[in-house]
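Right after this comes chain A.
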Amino acid sequence: MIELKDVSKTFTLHNQGSAAIEVISGVSFSVAPGECVALTGASGAGKSTLMRKIYRSYLTQSGAIRIGGVDLVQAEPREVIALRRDVLGYVSQFLRVVPRVPTLDVVAEPLRALGVPVDEAQARAQELLSQLNIPQRLWSLSPTTFSGGEQQRVNIARGFAHAYPAMLLDEPTASLDAENREIVLSLIEEARARGAAIIGIFHDEAARARVCNGEIDVSCFTPEVAA
Partner candidate 1 sequence: MTPLLSVQGVTKHYGAHIGCADVSFDLYPGEVMGIVGESGSGKSTLLNCMAGHLPPDAGQVIFDTRGDGPRDTLTMSEPERRMLGRTDWAFVHQHARDGLRMGVSAGGNVGERLMAVGARHYGDIRERATDWLDRVEIDSDRVDDRPTTFSGGMQQRLQIARNLVTGPRLVFMDEPTGGLDVSVQARLLDLLRGLVRDMGLSAIIVTHDLAVVRLLADRLMVMKSGRVVEAGLTDQVLDDPQHPYSQLLVSSVLQV
Partner candidate 2 sequence: MSDYNFAYLDEQTKRMIRRAILKGLAIPGYQVPFASREMPMPYGWGTGGVQVSAAVLTPDDTLKVIDQGADDTTNAVSIRSFFERTAGVETTTTTQEATVIQTRHRIPEEPLSEDQILVYQVPIPEPLRFLEPRESETRKMHALEEYGLMHVKLYEDIARHGHIATSYAYPVKVEGRYVMDPSPIPKFDNPKLGDMPAIQLFGAGREQRIYALPPYTQVVSLDFQDHTFEASKADQVCGLCGAEDSYLDEVIIDDKGGRLFCCSDTDYCEGRRARGYKGPAFPGSEVAA
């Protein structure tokens, strides 16, 4: 489902004397449906960078990244947009909050983008929010004023609203207490069970051990900083 071949990334900082920083190079691995692979490595090794590249928020200088057969490196913008809508889900580390939009609509949005009718989308959103212990009285409020943990749970609810065949999870259990961590992990297990291919970054070793069946140590792909 997810396949990386010889992927590398260089940042060129034009406004700092054009310093070129090669962050990672030569990354190759694949994730089949139902598998969950963890990206490991020290902080700064390039885990989030790699995840962003797979989501295509970052450009890839060389190599191929195939999701369900579509090579993101070569794809047209509209193909990527379609892929993100239907196939590839991404739960980032921080919830990017759009001001004024109620929590329920934030979570329902990925389904609405797929053309799911309002009632159905909101019903599913309600289901997830309840599962993640977000009280009903918060559903009509914008998540801007929520605590870190609450925002993270809203973020996860949104990420799991649609049954994506491929998912990228960046620290999904950070800032969560034991109970909620448990719920998130079971959501991940459910996703695996229905055949999703998942790549995740987990600082928590126990969580990693629980849901992942493989690990990629990203620091192997980190070259020396260019002189």
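Keep this in mind: a contact is a pair of C-beta atoms (placed from the backbone, for glycine too) under 8 Å apart; a residue touches a chain by one contact, two chains touch by 3 or more; residues count from 1.
How were these picked? Simply put, all candidates are chains of the complex that A comes from, given by their letters.
Everything numeric in this text was worked out from a predicted model, so none of it was measured.
Asks: Would you mind flagging which of 1 or 2 touches chain A in the complex?
Replies: The touching one is 1.
Asks: Could you pull out which chain A residues touch candidate 1 in their complex?
Replies: Per the touch definition, chain A meets candidate 1 at residues 11-15, 52, 56-59, 77-78, 80-81, 98-101, 112-113.
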